[in-house]
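Of the protein chains in this complex, all but one are displayed in their positions.
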Amino acid sequence: MRTLKESIKVKSFNYKKHNDYSWSMIIDLDRCNGCGACVIGCQAENNVATVGEEEVGKKRNMHWLRIERYIEGEYPHVKVRFLPMMCQHCAQAPCESVCPVYATYHNPEGLNVQVYNRCIGTRFCGNNCPYSVRYFNWFDSSFPEPVNNQLNPDVSVRERGVMEKCSLCMQRIRRGKDTAKDEGREVQDGDIQPACAQTCPTGAITFGNINDHESKVYKMAHSGRAISLFEEKGTHPAVKYLKGGTNDVIG
Amino acid sequence: MASIPSADRCVYCHDYIKADAPEIVKVMDHYNGDKPIEWVKVFDLPDHVWFNHKRHIAKDVPCQKCHGPVETMDVVSRTNEFSMGFCLACHQENEAPTDCWTCHT
Amino acid sequence: MSLDDNVKRSADAGVAGGHHGDVMALPEIESFRDPETKAAKAHYDDADIYRDEKGFNEHTLRPMFFTTKSYFIFTLALGLVMAQGLGFFVYQTFVGLGMAGIHEPVYWGAYIATFVFWVGMSHSGTIVSSILRLTQANWRRPILRAAEAMTAFSLMVAGLFPLIHVGRLWRAYYMVPLPSQRMLWPNFKSPLMWDFCAINIYLTGSMTFLYIGLLPDLAVARDKAIAMGNWRRHYLKVLALGWRGSHREWSVYNKCSLFLAVIILLIAPSVHTIVSWDFAMTMTPGWHTTIFGPYFVVGAIYSGIAAVITLMITLRILFNLDDVIRKFHIDALGKLLLVIAIIWTYFYFCEFITNWYSHKPEEWEVMAWQGHRFPYHLMVMLGGSCLTIFCLSWRRFRSCMPCMFALTLLVNCGMYIERYLIVVPILSRRDNPFMWTDYTPTITEVGIIVASFAYFIFLYAIFIKLFPIVTMADVKEGVIVSGDVRLGRHAVRVQVKE
Amino acid sequence: MDRRSFLKLSGVAASASVVGACSRTSQNVISFVEAPNDGANPVDGDWFATTCRECNAGCGVIVRTVNGRAKKIEGNAIHPISRGKACARSQAAVQTVYHPERLTTPMLKGAGGFESIGWDKAVDVISQRFTEAEGKLFYLNNGANDASSGIVNEIFGKMDGFLNVGNSEPGFESLVAGGAALADSPRLPFPDLDHAQFAILFGADIFESGPSPVFWGGSFGECRRGRASVRGRLVYAGSRLSSTAAVCDLWLPVPPGKLGLLALSVAQVVVDIIISRKLALTIPRNALGRWSEVLKDYDPEKVAAQLEMPAEYIHKLAIPFVDESPSVAIAGADVTGHVNGVAALDAVEFLNMLSYEIGREKLRIHERLTPEPNEGLKRRITQALGVDHEAQGYKRMVELVDGMEQGKYSMGIISHTNPVFDTPAGLKFKDAMSKVGFTVAVANFMDETAAEATLVLPDHHWLEGWSVQNPNFVPGVPVLNLQQPVIRPFVDTRSGSDIILAAAAAAKLKTPAASTEEFVQGKVKQFRAEMLGAPAYLGDEEFFRHLLRNGGWWSSEIENEPTPTPPDSVLWEYRDKLKAPEPEFDGAENPFYLHPFQTVHMGRGQGANNGWLQEAPDPITTLMWQFWVEMNPATAAKLGVVEGDMVKISSAHGSITAPVFPYKGIRPDVVAVPIGYGHTNYGKLATGRGENVMTLLGAKQDTDSGAHAWRAQKVKVEKAQGRMKMLRNAHPEGEYKGEVFQL
Partner (left out) sequence: MSDHYTVLGLYRKVETITKAGDPIREAFGVKDGDIEVLSSAAYPDGALLDDKELLHQVESRQFLFPFLMGFVGFGAGVILAGGTGYIMNLIVGGKSPFTYAPTGVITYEFTLLFGVIGSVLSLLYYAGLPNWTDRAYDPEVADGALGLLVKVYSKEDQEKAAKIMEDYGAYKIKKGVNDF
């Protein structure tokens, strides 16, 4: 076992040098039509479990991304809005500082990383998230024999008692950076797509590195339409939403 | 997670090189009988760890550093315990990323 | 009668080396030593047991040495209740936390409310034993140990709940700050780590406080056990550390218990403040208020003292210690409870009016929903505060044992519900309206919570049988240092200043 | 793929296993005997292009396989229909390959139910049946013109007793037939939403059902925010605020069946505007005069009462239709689901023609009027696959059922469709089917139809088999989709078309090819000459591989050619086509209109046995694992029911009970019920969940196109006892508090 002296000598991972990436996602609420392709795409990519009927009755469904549907107005002037809600990867994440075992922390690339095998399941982070986007494995996720062939080998399958949430498809980011490093080039904009951004038919979800000023994400974030949810809570989320168009267009 | 090349690769040469060695015969039976070979994993990482040989080879880390002096062994045995400390120590010495998501996604 | 008469009387005490300065204050201790002389009517002398110390020892050690058959039946029943709780807990650990009723936005439920309740109960010991000891309130003497024992045991029960409600119990050792090959340390910026440290420190602190207080009585119990040849003599001999009651030991002992009282007095409020910071440090509307620290501490003292009264009354009845723990003590505790009830109601009203008046949408949403959904809960809580203040202000009520017993139980129920109302409704009506929900505890949770109460009482039952429950050393000291001085036509009880 | 070996374990099975296996179990790694053709890349996995066959839209998808196991399906970036995207159903299809309830062995219905027989015995039985039938057989598939329908057509096409039928989605064939009524060849009128600035959707739930939600979703994205300068605006007219209507800017709750009337009144205003503003159009002056004279009695003031909306709303639709050209009108299931479907469709066509005339060069607007250059190629590819558009639709289904009643067919092949479940009760398909001596069901799972069939053939999953597919919904570009096996068969199944070929060969019938793969290569070779933009220097084999790598052939060059002027003869036809007949309803005495609709996850019911699709929350109701009926809160109050109470919906043909979901976005006199629930024999997850709304529908058909008028049904609704817990994702009060986010 390393002595205390050795561990102090540790050259800790120096953040400043490496954070030329700051991943962020922009969701254009004008384009989202609530079709749910992203929900299933995320589930297929990240081995998210289905919990069955009676657990869903207890509001324990595990989708990392949910489409929130709000209704406004009375008949016949009814307006329905869709709001895809996933982990916002806040810069000042209220969930990170309360975890007693560093199971979730903010990595130098602007992601709120949830380390599944470090989590002991106190669920304090789930309580502290104003967006309620953290999901807990109440039971062991059941992938019966033939179905487990579909599991994605890059993502671990979580045991009961572990908190999980949208990881902005860390494994795809890591693969994108690896292939870029193999081919000896920088990561271009649009090179890396999380599962939801890749499969969104209307192109509502865009992903990219907001530090590089030519990226689509940067232009959208500074397009004046960009808002972040619960801005007054000061969490500075990395996921921003573009306001939908004004709906009282006609009349 | 690494994998084992398919049996037809072995057969390509061992059809005639040391074809009588008992182990080689076992491989040939499997190939001819169309039965896939069930190798027993000697080096196995827990399921919550994602290991990528490519990055280590790119940094030309010798196989012996982790797998031990394989060239001297005729039956490969596990020399060092693949614990987190083992990997972290090496990562810290060589300025490799020690970020949690490097190995735990 | 001039003052010097008093001096003459105390002079009769014939203390060797009269040249000491404070001889005047030394009262006559005749009454205690000599059974025949009947001193003037004083609080301590009307009971027969005080005629001689041997009788006193016999009387107070009876609960420890003689167990009736009903005691075994009672502990067996407690054991059964605990077994069913243990069964649920083991099942929940192996099957998964889904057995409990908690779900997505309400991640903490009845378990955490019970955890806060038990940590709250633990403040009885510190308040009674340290504050009263430091302020030399003489009526504290017989109830010291019972209250300290309650602290230790309610903390032991409270310490279980973080383990019960944690998701992966078999990985909970990640929180222990020991170096390991993983080179990973727990996160000391998290209120849960402060909880972990505070509760463990408070547990060691109160166990030490309990044990140091117990030391002289262990010696007395040891001598009796050796005399009776009772099986308890082995562990009593070891635990008494060879205490002989020499004056050097007494002097050092008093100083040490003084230090401990001060330190425990500093630890106790910090523990419950840190437990309240589990909620206050979050940004959930309704939790994120600055008043939570003092509010929880006063709530803890409130439910602690109520529990002490309940306990004293049960001890009086079960082990007929009514001449050791007198009505006068319950009355004094009742007055203290009245004061704390007023302070607690003040704090509760503060929280309510700030919330209601400013009408901040997200905070008022919870309060309104809480009101509409939990009317009877609110009633019990108000019962806990208004009713208490009213009843406790009557001396006749305070000295009627069954009424006090019922009232203090009501107070504790009110406090439990108040903790439940802090944890659950605020979580179910949080920021994201899409994820609002309702939470009701399941049979697993109820089973485990009931088992925790049984576990507390079980610990207490075991403690009573293994260690003397009344602080004999203090009571004797009380008798020794007290005497009575004639003031006009009355004899006034007086105590030498320690 | 060299030798086809059925080694179940041949794939390397070192897939991810459960986290936290504390004991250091020594797993073993199973290596391939022969490496797949281009090597199995264990870490990153390989991507293969194929075509998604969950519905007939024919989106091109790429599939990631790691160690011979399919892991993820994603859209093929260069495919013209999917444009790199995929819908929820295609993403969830990857799990059905490894579904525990997949059929594994062919089963023949003996005395006591099914008993499994070997593949060879199955081929013998079928070939023996082929010889007996001498062409008196029918082939029924789900309306897709792919390799299997092509093969069956080429074998039995010439024989007189043969009938080729497509059980395509309701409301779909009217779109085709509607186009046919005005043009010489049946084609779907394709409005170009991508470049439109203003769109009126007449009951078109194109983002959740319809031919391809992925394509239309992409177009919607482009229309809304594709262009930096302008934001496209959409208006939805229809009786229910579906998730398509939710994203439009305005919802007009028009009474059911009256959409044709609305279209005509908008057209009337548009024609008046054109005349009053004297816009210079290529339409001759007298044509405009005649049209305005025909449209005179559809003046907004006259029809406003019937449409239950203020008259100036119609003006508000028409004015932007002209000003914000290019504008577009899209007809959907609400239009075609009624008896006057085709008439309404003509009105919408007329609107499109007018908008095309106004914004001539900006739009690739109207397929019919602009015969694209190699128009013949698309039709010839379709015919080459042996399917013509008359095969589509309910009219042919009725003909098939009558044929079965009269015993005209001694044998039938039903491939990948479930008519017993998803055809209306009025058709009585199940009884007719029992009259056919021998029916073969080619399917992946045991469903209601396969349970009725005499022989069940487990087919390859579409990730494991060969096929070619020509999507009949074509966005103006000829497409030939190729479907290749991306993984080896997971269970011991064989391709349905291979079995038919083998049986036909055994019955000494002329077969186009020895196996489906050969047939596909043959088709590619046949059209190679006309495939513009295909590299000529490649040999046939390399060319086939090149197309396989792209996922099929489509020529993008054609798309951006300038559109020629419309022939005058066509313009005159509108004169007598413009009419708005009154809609007729089955069970007219009942108070409520029944509004069956396709949900985005269940489709017509194929998705019901998929755990992911059942658990995905429905966009509008956010309900999971649940069947429901939507009702306006006012109606629910009148009936005295609250959310979760059961109600009984009955019509002349049947009755169902369902829990109520009060929803503000529906007309008070309309009751909406999702299709796809109420399976009786479709696996553990689907059986017994909800009820089948199709059992309420009669057999009323569209007068002109013969399509099934599936929304022309009126029902009675009364309170039944019992309640059901609504498994909803949204909170009943929280869902109205959206302003928290200041969206």
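So that you can tell them apart, the chains are marked A, B, C and D in the order they are listed, and the count of residues begins at 1 in each.
In the analysis below, a residue touches a chain if its C-beta (ideal position, glycine included) is under 8 Å from a C-beta of that chain, and two chains touch if they have at least 3 such contacts.
Values in this document were obtained by computation on a predicted structure and should not be read as measured data.
Note that the undisplayed chain, when the full complex is considered, contacts A, C. Remark: the omitted chain is touched by one listed residue; of C:139, C:243 or C:397 this is C:243.
From the set C:75, C:270 or C:314, the residue in touch with the chain omitted from the display is C:270, counting the whole complex.
Only one of C:54, C:359 or C:395 touches the chain withheld from this view, namely C:54.
The missing chain, though absent from the display, is touched by one residue of C:181, C:208 or C:314; that residue is C:208. On the side of chain C, touch with the chain left out of the figure occurs at residues 13-17, 20, 26, 29, 33-34, 52-54, 57, 177, 183-190, 193-194, 197-198, 201, 204-205, 208-209, 212, 216, 219-220, 223-224, 226-227, 237-238, 241-256, 259-260, 263-264, 266-267, 270, 274, 473, 476-477, 479-481, 496, 498. Looking at chain A, the residues touching the absent chain are 7-8, 10, 12-13, 15, 91-99, 102, 104-106, 236.
Quick note on the criterion: only the chains that are shown with their structure count from here on.
Between the Cα centres of chain C and chain D there is a gap of 71 Å.
One finds 61 Å separating the Cα centroids of chain B and chain C. Annotation for chain A: residues 1-2, 10, 59, 66, 68-70, 83, 116-118, 140, 153-157, 159, 162, 230 touch two or more other chains. Those residues of chain B in touch with two or more other chains are numbered 1, 46-48, 52, 54, 85. For chain B in complex with chain C, the residues that touch the partner chain are 83-86, 88.
Contacts from chain D toward chain C in the complex involve residues 20, 22, 729-731, 733-735, 737-738, 740. Only residues 28-37, 39-41, 43-45, 47, 50-53, 56-57, 59, 61, 63, 66-76, 78-83, 116-117, 140, 143-159, 162, 175, 195, 198-204, 227, 229-230, 241-245, 247, 249-251 of chain A touch chain D when the two sit together in their complex.
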